[in-house]
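One protein chain is absent from this view; the other protein chains keep their places.
Right after this comes subunit A.
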Amino acid sequence: MRLLHMVCLALLSTLSTSALSAVFTFTAIPDENESQLRTRFEKVALYLEKELGVEVKYVPVKSYSAAVTAFRNNQVQLAWFGGLSGVQARRLVPGSSAVAQGNEDQFFKSYFIAHKSADLIPSDSFPNLNGLTFTFGSKSSTSGRLMPQFFIERNLGKKSEDVFTRIGFSGDHSRTITQVQAGAYQVGAVNYKVWETAVENGTVDLEKVNVIWQSPAYPDYQWTVREGVDKKFGAGFKAKIEAALLGMKDPDLLKSFPRHSFVPAENADYEPIESVAKAIGLID
């Protein structure tokens, strides 16, 4: 058994020899408008390259879980994560830290939106959702799944499966809006920024679907740096990343995320997210 382990380890270690090339890689998925992802974020890569003085590459990913995997496997050293995916990533790679968040992310919120046929009136108190149909966004979204599910379960005192007659995962905030507007689900939970952009752009028919409740504030998206970047790229590299992110002022770059500006963040800011994820059983 011992020998087998050694042989396997030796084989595996040959795989990691190429890990020494010093390209700094990052990934990001914006919470709205994923079109032209590479074109937009390659501009961010250029900015970082200028600020950090090393070659910077952007890797496009499809989902939060793919971003977490890439982070875990050291294929990206910096990632723009959602609240939950950031927590998952930092648990998988101890020593990694949140360095910056969007100005808006300090007090992020979710909107519950309802189709008019559900007869729910906008209110400050939690709506009675019993017996309705409901759609979350993507399975590992903080504003589209984690926090909404937590607020539902805390306010109604039972598991979300027992509250609704049908639960869906639309996969995306804009899909949630579309599906509730089409009446496929009566109620849905959506990232407030995506909703407000959609209202601004006039893609929502407010006669058919509207906000019925907004959640209390919670922390969301953040930049997380992988442990060991100082060792690989030289001492003080992490601080340089942090400075570069906080110093990103070009509205054209910030528009890709889309955020007003970036402000400092630390792991402790996301403790509420971690305990909520534990409470509803998404992480152990």
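Simple rule for what comes next: a contact is a pair of C-beta atoms (placed from the backbone, for glycine too) under 8 Å apart; a residue touches a chain by one contact, two chains touch by 3 or more; residues count from 1.
We adopt the following convention: contacts and distances are computed from a predicted model.
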From "NADH-dependent phenylglyoxylate dehydrogenase subunit alpha", "2-oxoglutarate oxidoreductase subunit KorB", "ABC transporter permease" or "RsbT co-antagonist protein RsbR", the hidden chain's UniProt protein name
"ABC transporter permease"
Kindly state which of the options A:Thr178, A:Gln214 or A:Asn267 is in contact with the chain not pictured.
A:Thr178
Touch rule applied to subunit A and the missing chain gives residues 8-9, 12-16, 18-19, 21, 25, 33-39, 59-66, 68-70, 72-75, 88, 92, 115, 117, 133, 135, 138-140, 166, 168-172, 174-175, 178-179, 181-185, 203, 205, 208, 282-284
